[in-house]
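Here it is, the structure, as structure tokens.
Of the protein chains in this complex, one is absent; all others appear in place.
Chain IDs A and B follow the sequence of writing; residue 1 opens each chain.
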Amino acid sequence: MVTGLIGRTAGRLLVPFIFIFGFYIVAHGHLSPGGGFQGGAVIATGVALVLVCYYYRECMEHFIEAKNFKLIESAGLILFICTALAGLVLASSFFFNWLNASGGLFGNAVSYGVNAGDLFTAGIIPVLNFAVGIEVFGGLSVVLLYMFAGLKETTKEEDDAEPHEFAQTEELP
Amino acid sequence: MIANLPFIAVALLIGIAFAMILLKRNMIKMIMGLGILEGAVNLFLVSLGYREDGIAPIFTGAPADAAMVMPTVQALTLTNIVIGVATTALMLVFVMLIYKKYGTVNANEMRRLKE
Partner (left out) sequence: MARCSVPPKLAIFLIIAVTLILLLPAFGLSFGHPAASGTDQYYLDHSQEQTGSNNVVTAIVFDFRGFDTLGEATVLFIAVLGVAMLFRRTH
């Protein structure tokens, strides 16, 4: 894969904003269009940008490893199931919204009808959004990493070297 | 006639998708046909739940007294999209492994499965 200096710099500038936008979509899932699945997909897009802009070997050496993403994905699913099970333990049934309008975390009472929106409402829904968000982020990133591992790509030194083969072929009669 | 355009588009898309799945022998094109079929089903679900002059079913900053479109089909569409992505990734990985083993993605040339 040939990614020049311009692509690498632009990717480095854009990736934090993509991550922040994805986290915004996850956190505001109960107020605005979006939610865990969509926000997780947006964050995974940022990981894809990192993989395209930098070299796979560099990514492996520095900060990304597929095992960590698997851990993130499993943690998301376990958080999802545990939040749902807590409804069975603390309240009446599985998936009961035990945090809604309780005054605690995410427990503010919502005003009915059209309103401006309060981030700390909706009970367990933001928690489940976050769980699903990190699960989708981890899962799609694992798929991307394994698919990129199968690619045969050039190294950074080969890309940055001067292309001198074409100059020699042009001189042939 | 023109008011039913989404449903007619759904029928035509399903026809195109079945044609791709049945007539193509390239496995990647068959998977693309499955993707088109998924898109047709999503379009069908969303257009089933549409109400005239409806807005998105979100109360944050919505105009007062506006009819909202149906939310259940949109939730089902969300489910369908995520599962479609997962299964498409799995099928593409299968095709990659098949190409690595047999050297072809043509479904007719893989004689090993027949003999």
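The rule is short, and it goes like this: a contact is a pair of C-beta atoms (placed from the backbone, for glycine too) under 8 Å apart; a residue touches a chain by one contact, two chains touch by 3 or more.
Values in this document were obtained by computation on a predicted structure and should not be read as measured data.
A.B. asks: Touched by the hidden chain, which of the shown chains?
C.D. replies: A, B
A.B. asks: Can you list, in ascending order, the subunit A residues touching the missing chain?
C.D. replies: 29-33, 35-36, 66, 70, 73-74, 76-77, 80-81, 84, 94-95, 97, 100-101, 109-110, 112-113, 115, 117, 121-125, 128-129, 132, 135-136, 138-140, 142-143, 146, 149-150
A.B. asks: Please give every residue of subunit B in contact with the chain that is not shown.
C.D. replies: Missing-chain contacts on subunit B: residues 1, 3-8, 10-12, 14-15, 18-19, 22-23, 47-52, 57-60, 68, 70-72, 74-75, 78-79, 82-83, 86-87, 89-90, 93-94, 97, 100, 108-109.
Just so we're on the same page, only the chains that are shown with their structure count from here on.
A.B. asks: Which whole number of Å gives the spacing of the CA centres of subunit A and subunit B?
C.D. replies: Centre-to-centre distance between subunit A and subunit B: 23 Å.
A.B. asks: Which residues of subunit B touch subunit A in the complex?
C.D. replies: 56, 58-64, 78, 81-82, 85-86, 89, 92-93, 96
A.B. asks: Could you please specify the touching residues of subunit A with respect to subunit B in the complex?
C.D. replies: Where subunit A meets subunit B, its residues are 31-33, 35, 37, 41, 113-117, 136, 139-140, 143, 146-147, 150.
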